[in-house]
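Below are the structure tokens for one structure; questions will follow.
Every protein chain but one is kept in place in this view of the complex.
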Amino acid sequence: MRRLLILFLLAGGLMSAPAAWAVEPGEILDDPVLEARARSLSAEIRCLVCQNQSIDDSDAELARELRLLIRERMVAGDSDDEIKAYLVSRYGEFVLFRPPVNLATAVLWFGPVVLLILGALAAVFYLKAQRIPEDGIAGALSEEERRRFDALLEETEEAQTSAQDEGRGEDPRS
Amino acid sequence: MKRSLLFALPVVLFAVLAGFFVWGLRDERNPSFVPSTMIDEPIPEFDFPGDPLLGDSGFGDEDLRQGRVVVINFFASWCVPCRAEHPFLSELVEQYGVVLWGVNHRDKPENAKAFLDELGDPYERIGVDDGRGIVSWGVYGLPETFVIDGAGRIRFHHRGPLFKKTMERDLLPVVQALQDQ
Partner (left out) sequence: MIAELGHFALTLALVVAVVQGIVPLLGAWRGRPNWMAVAEPAALLQLALVAGAFGALTIAYVTSDFTVANVVRNSHSAKPMLYKVAGVWGNHEGSMLLWVLILAIYGSAVALFGGNLPPTLKARVLSVQAWIAVGFLSFSLFTSNPFERVFPAPLDGRDLNPLLQDPGLAIHPPMLYLGYVGFSMAFSFAVAALIEGRVDAAWARWVRPWTLVAWCFLGAGIALGSWWAYYELGWGGWWFWDPVENVSFMPWLSGTALLHSAIVVERRGALKAWTILLAIVTFSLSLIGTFIVRSGLLTSVHAFATDPERGLFILALLTITIGGSLLLYAWRAPTLKGGGLFAPVSREGGLMLNNLLLSVACGTVFIGTMSPLFLEAFGHKISVGVPYYNITFVPIIGPLVAVMAVGPFLAWKRADLAGVLSRLKFVGLVSFLAGLGVYLLAGGGGVLAAVALTLALWLFLGTLLEWSDRVKLLRARPAESWRRIKGLPRAAHGMTLAHLGLAVAIAGMVGAAFWKQESIALLRPGESLTLGGYEFLLEGVSEARGPNYMAQRGRFRVTRDGELVALLSPEKRVYPVQNMPTTEAAILSTPLRDLYTVIGDPDGTGAYTVRIYIEPLVPWLWFGAGLMVLGGLVSLSDRRLRVGAPARRPVASRKVARA
């Protein structure tokens, strides 16, 4: 209960509504290249009073302030990294939607690749563990013959199924 | 044997995951809470001007480097939790003699005045912030409270309302330790 209270109260100050207006006309920079840069950087900055939205998507006051701040700094010549560093110095790494790459986030960034490699290794071992005779499988039908065989198999099954359907009740295994 | 171990991997991984889930459900944990990065950092450059209705007592960063230990509180009349914490702020000042300065964030001075008239005015000084000021302080919600030492360094940063327990357990010891120096 206490925890709920705190949760509510903390967010109570600058609560944002979910419907987003995001960038207002008055915020847009005159330089379209800079504005595009500002938009794409904003998409990577978390709105701290929202539930999982970026400042580009949110209409919270804080989001607006941060959008304006980003534009001001860009016009003043700061690079993207410098602006991000400033925001991290004020709010911590939590404010970035692209997490930094360091020892702590190693699992996050390298996990998928490791999974892929492990999975591929497992697949390779599985295939190698099957002992396939050298002369090939099933008397080496050619590719075309193989496909015709498969197609025939399917048609046979379909026919068998129809036959079963019509002769319902004859199935010895019920 | 090795093959059997492989089959046990999923359940082992799940056990680890469940462990994290149990940890995550702890009562004290708040997933939205952002820890502070401002502790031991110097205060930013800033200037919060005063307003005639609020005592005309604004302040800037220089005022916090004068050797006094000051508690800074960001508040607003439209902020519901600020109402809840206000009695404790008054207690801080009246009972413990703490120096308290307020930052009135994105508010109408007349509303702020009404708020203080109703609940009491513990602030020695009140500066007005039109909105941008909070970012340089690493503030994202209201209320938030800081303790600044005499050299302009942030020594304590609390997000959310300052209830009795936090006040007594966390804030006061810091203030007292600093004042003893």
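Letters A and B mark the chains in the order given here, with residues in each chain numbered from 1 onward.
Everything that follows uses one rule, which is that a residue touches a chain if its C-beta (ideal position, glycine included) is under 8 Å from a C-beta of that chain, and two chains touch if they have at least 3 such contacts.
These numbers were taken from a predicted model, which means no experiment stands behind them.
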Touch list for subunit B against the chain that is not drawn: 3-4, 7-8, 10-11, 14-15, 17-18, 20-27, 31-32, 34-35
Interface with the undisplayed chain - residues on subunit A: 3-4, 7, 17-25, 28, 43-44, 46, 50-54, 57, 92-100, 104-105, 107-109, 111-112, 115-116, 119-120, 123, 126-127, 130-132, 136-138, 142-144, 146-147, 150-151, 154-165, 171-174
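One rule holds in what follows: only the chains that are shown with their structure count from here on.
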Length of the line joining the C-alpha centres of subunit A and subunit B, rounded to whole Å: 34
Contact footprint of subunit A on subunit B as seen in their complex: 27-30, 32-38, 41, 76, 79-82, 84, 106, 131-132, 134-138, 140-143, 159-161
Parts of subunit A lying in touch with subunit B, wherever the complex brings them together: 3, 6-7, 9-14, 48-49, 51, 61-62, 65-66, 68-69, 88-92, 94-95
